[in-house]
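What you see is the complex with one protein chain gone and the rest in place.
Lettered A and B in written order, each chain numbered from 1.
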Amino acid sequence: MLDSAILGIRWIGKTVLFPVRILGRVGLFLATAIFWTFVPPLKVERLIRQINFIGAKSVTIVALTGAFTGMVLTLESYYALERFGADALLGPAVALSMIRELGPVISAFMITARAGSALTAEIGIMRITEQIDALEMMGLNPFRYLIVPNLLAGIISFPLLASLFNVVGIYGGYVVGVKLLGVSSGTFFGEMPQYIDLTEILHGLYKSTTFGLVVTWICCYFGYTTGYGAEGVSKATTRAVVASCVLILVCDYVITSLLF
Amino acid sequence: MKRFDLELAVGIFFLIGIACLAYLSIKLGRMEVIGYKGYAVYAKFSNVGGLKKGASVEIGGVEVGRVKDIKLDPEDYTAVVTFLLNPEVKLPEDSIAAVKTKGLIGEKYVSITPGASERAIQPGGRIRETQPPFDLSDAIGRLIYGSPGK
Partner (left out) sequence: MIQVIDLHSTLGKQKVLDGVTLKVETGEVLALIGKSGVGKSVLLKHVVALMKGEKGKVLIDGEDITTAKGRKLEELRSRIGFLFQGGALFDSLTLFDNIAFPLREKTKMDEQKIREKVLYELEQVGLKGMEHKFPAELSGGMRKRAALARCMVTAPEIMLFDEPTTGLDPITAHSINDLIKRTHERVCFTGIVVSHEIPDIFFLVDKVAMLHEGKIVAFGTPLEIMRSSHPVVRQFITGGRREMEDVFEPIIEKLEEEFRAKGKCTQEKKDEKV
């Protein structure tokens, strides 16, 4: 009786402490990475390679999703605004939603799907094939060679891709709004500067920069701590993508509420 | 060759990204030109419902400045709105500032009707005459139920 009670208490302790411990580990991982970011030399060549991988190679998919997001957003907004006779606000409505919300978030999702999963798999495979051990054996720090370039590449690439997403999206909206729905081109663009100022754009940039850090951090962490075998890598990849997507939305909410 | 391709790809990516960012902030957004040159004047309104910082200040539909700040005067409970005005525009002392709405439910802005006085308002000075915004729901209410409280 007493035994099972103790067992129960121990079980509760374990299940509570386990997530706390994981949290600590993930945090330490980031702290270590930040530490190594500021210890020169920076591996510029790796950084360029990762910007190419995370950033340059995502241009097409981000532009494509951006265009369709802008188009459907314009359609939806038009039907809503038209009821109030406020279709003059179509341009600003589309631009604002893109810049503040959809641009950073959807582009982050797309990059996570395309590059984040690959990042986890790559680092995970390096872990299970002992390449990370080999780096350590050469007296080279794996954080400097693998993690730091990825985090920096994420922080640099995400805002640029989100901007691309926004511009393509707004033009997609323009095509639907002006050519299809017949809003005048002057109204569509002309009203925008009234509603968008630098704070809105900065607001979007804060978000996408944060997402860049969070996604690369989470994906690197899961890759770096992969379990053994191909199954370990596939599990790590799935978890990394799910965790990244959830965290994108959580951070999105937190940042939005902080900025108001 | 391989390295060259890589650098080229990253270079193009940077160009595209920065061009998009620049386009957004300069063309679409009202870039707050740092240290927007202008002089400040203020006005007191009984009600500024819906007016926001950064809203435009217009004379005859032409933008001449921005709303810099909105505060409550703790003594007489009026809203104190500070404007930054284009230095080339001199306001006569008896000008009237009004909070207006673009379109039916559009954005609030401040419209100034210049007066006829010879003397101009000095930087830091006050526009004495103001009009609160036209309140649509209030007006509809009055239309339907007659004027309440009269």
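By our rule, contacts are C-beta pairs under 8 Å (C-beta built on N, C-alpha and C of every residue); 3 or more make two chains touch, one makes a residue touch a chain.
The shown structure was predicted, so the numbers you read here are calculated from the model rather than taken from an experiment.
Contacts of the undrawn chain with the visible chains, over the full complex, involve A.
Touching the chain that is not shown, out of A:9, A:23, A:134 or A:230: A:134 (per the contact rule at the top). Set against the missing chain, the residues A:33, A:56 or A:126 yield one that touches it, A:126. Although one chain is not displayed, subunit A still touches it through residues 49, 125-126, 129-131, 133-134, 136-140.
Basically, only the chains that are shown with their structure count from here on.
Subunit A and subunit B have Cα centroids separated by 34 Å. Across the complex, subunit B is touched by residues 48-49, 51-52, 55-57, 59, 84-86, 88-89, 95, 99, 157, 159-161, 163-164, 166-167, 170, 189, 192-198, 200-201, 205 of subunit A.
The touching residues of subunit B, when paired with subunit A in their complex, are 6-7, 9-10, 12-14, 16-18, 20-21, 23-25, 28-32, 54, 56, 102-107.
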